[in-house]
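Of the protein chains in this complex, one is absent; all others appear in place.
Letters A and B name the chains as they come in the text, with residue numbers starting at 1 for each one.
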Amino acid sequence: MEIKKGIGVSPGVVISTAVVLDAEDLLIPRRSVPPEQAPAEIERLSAAITQANEDLGKLRDRVTAEVGKEIGAIFDFHIGVLRDQSVIKQIRNEISSNSVTAEYATSVVMRKYANTLLQLNDKYLSDRVKDVYDIEKRLLRLLIGQKHEDLLHLSRDVVVIAHDLLPSQTAALNRQHVKGFATDVGGRTSHTAIVARAMGIPAVVGLGNITSEVSGGDTVIIDGARGVVIVNPDREQLEEHQEAGRKFDLMETELRQDAPLPAQTRDGHQVSLLANIEFPEDIDDSLLFGGEGIGLYRTEFLYLASEHEPSEEEHYSAYADALRRLEGRPLVIRTLDLGADKYTQEKAQNPERNPFLGDRSIRMCLHDIPMFKRQLRAIMRASTLGDVRVMFPMICTLLELRQAKMVLNDVMEELEDEGINFRRDIPVGMMVEVPSAALMAGQFAKEVNFFSIGTNDLIQYTLAVDRTNEKVAGLFCPAHPSVLALVRDVIRAGRRNGISVSICGEMAGDPLYTLLLLGLELNIFSMNAPDLPEVKKIIRSTTMEHARLVARRVMSFESERQVMHFLREETRKIIPEVF
Amino acid sequence: MKLKDFIVREAVVPVLEAGDRDGAIRELVTSLAKAGAIGNDAVEPILAALIKREQTGSTGFGKGVAVPHVKHASVKQMVGTVGRSVGGIDFAALDHQPVYSIFLLLSPENQPQQHLQAMNIVFTNLQDDMFRKFLRQSETREAIVELLDEADQGK
Partner (left out) sequence: MCRGAGEAQNEVRDSFSLNIMSRASRETSIRNTLGLHARPAMQFVDVANQFSSRVTVYKGGDEPAEADGKSVMQMIILAATEGTPLKIEAEGEDAQQAVDKLAELVEDKFGEE
């Protein structure tokens, strides 16, 4: 029984079986065996060790012959460990005393050794940890053989334990069965956190070395609100957490019951609540939680989830799927907004020095018109299937916007020439997330059908803060008066020019800011599905009069602290249990 | 695909006489006809189509360049040419600035792939700041052709 503390990034409690992801996604299928099977497991272990020794011996000989003795010698340690009787005895003991499978015992014992080596304050020795993991992997492969599970083909509920989760891994997992995440590294804004919140499952990150403490098959409790992970809990802890889980689920169910109710203030003012999604599948939950449509479809995952750039058909298929699920409700598709993340930078031939401010997003698209057109063609073709709107990200100059629109027009021309149907009057909007766009919102408003304020990036650019940098992430704050001023002005510019304005950044789903945004005359909020019920509750419990008063007060404040304190107080007055 | 696959060298106009959009386009189309790239009787219909296309949406992409283009029945084979204006022409461009370099592209009606490829090559080159600058400075037909050849090799 181990209690580990990390950063809770997505609330909820889950008690489930762990699968541990290593770099090769090797998972342990089974843990326990009936006691009388222990001897058979010991046999399997011996066979695997013998085979591993043979393989390693051959490998060493071949490498020595081909490359040299020095290099061949790196396998000596592996061979030494596999011949180490005390190690083998340990694994055998684990099998017989705990009635577990050979693979589970191997994993437990090897990870214990890895842990011990990590604790030693000797860099050279902790380098051997890699070797230990290699040995573990070699034995596991021999024991598990070809029939190993992968995250896509799970047959039971699990929680995923990993060092870190890459977009390619989260994009390829079975959403039905994955019930929680726990990772060694990461913070509130890392990819794991974002996906967990979007999926509405608990997640704890920054645990340090959870991957060496958990073996596939272990029972694990993840408490995403408190940031705690318990490995192999005892009965007391199980009961305690089951209770906490029940309470959380109850609260969620209650909130969900309000889903069909309109997002209307007590004095009759109606707003739209929409959801942000990464995959068409997310739409089901979005509707369940009361979303009236999709305010932001992040199309990046179409690119991240596979090795190649998605074809026009792959785009089209995803959009068609999304529209089918929406049954006529609106879908705002944001064109490719990639490039500044480490995943694309790692693949790039010449990684940029400051990708954050570099050739990303719309800029990248305008430098690769064929790629841009592929996505736009798919969007235009899908426009006949439902209420589709297209939105350009990271627009910072009027020229960029006009060029993007020109490419869109070209696409329409081509489709017309080919005799393919599309909706010519498709609403075309832009993300307002760069300060230049926010400051010139009045001019931009004349050239688009709608705005969507991307507060996440707007705050980063305005306060010059990288929210994924743990050293300065504390400076990232939507409540900063400068940010609030920009938001207010963009909303105003939109209203003055008769276009709709939404906010699709995290601020829209944060109940702390609902009153304020309402009072600033924001009519459309787009957020992660699990955030919908609470925001709706606040809206339904207040009046526009009150919200406007709150906003007026807030806009006179000088500091984030004042703003947040005041908002907390005011929100508690109408909904005491929200914080 | 390379620029030299469709740009008709003899039709390149290093110094456009016209100071207005429609006049400049006419000059380029006529130049193509004189070079034998299109039939003389095709000039007026093609011109009308080009101007109509400009009216629908300016091809002045910004940064001093424009790419008027059209697909037309009278065009048997994809052809294009380049024109240079010293004084600048009002093309109602996206950035409201004058246009100094014009790439004209004419395509047959049923070869969408080729047309796309040619447009892409032209666009890619025009995105390059250096290319645009040199083009603007190239005062003779030879200089322009040389620039296009270099661009073809560089890519």
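Following the convention adopted for this analysis, a residue touches a chain if its C-beta (ideal position, glycine included) is under 8 Å from a C-beta of that chain, and two chains touch if they have at least 3 such contacts.
Source: prediction; values computed, not measured.
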Q. Among the chains present, which touch the one that was left out?
A. A
(Q) Using the touch definition from the top, which of A:35, A:57, A:80 or A:262 touches the missing chain? (A) A:80
Q | Interface with the unshown chain - residue positions in chain A | A | 73, 76-77, 80-81, 83-87, 113, 116-117, 120, 122, 124-125, 128
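The criterion applied here is as follows: only the chains that are shown with their structure count from here on.
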Q) Just curious, how far off is chain B from chain A if you go by their C-alpha centres, in Å? A) 47
Q) Which chain A residues qualify as touching chain B in the complex? A) 366-367, 369-370, 373, 398-399, 402-403, 406, 409-410, 414, 417-418
Q: Could you please specify the touching residues of chain B with respect to chain A in the complex?
A: 57, 59, 61-63, 71, 94-95, 112, 116, 119-120, 123-124, 127
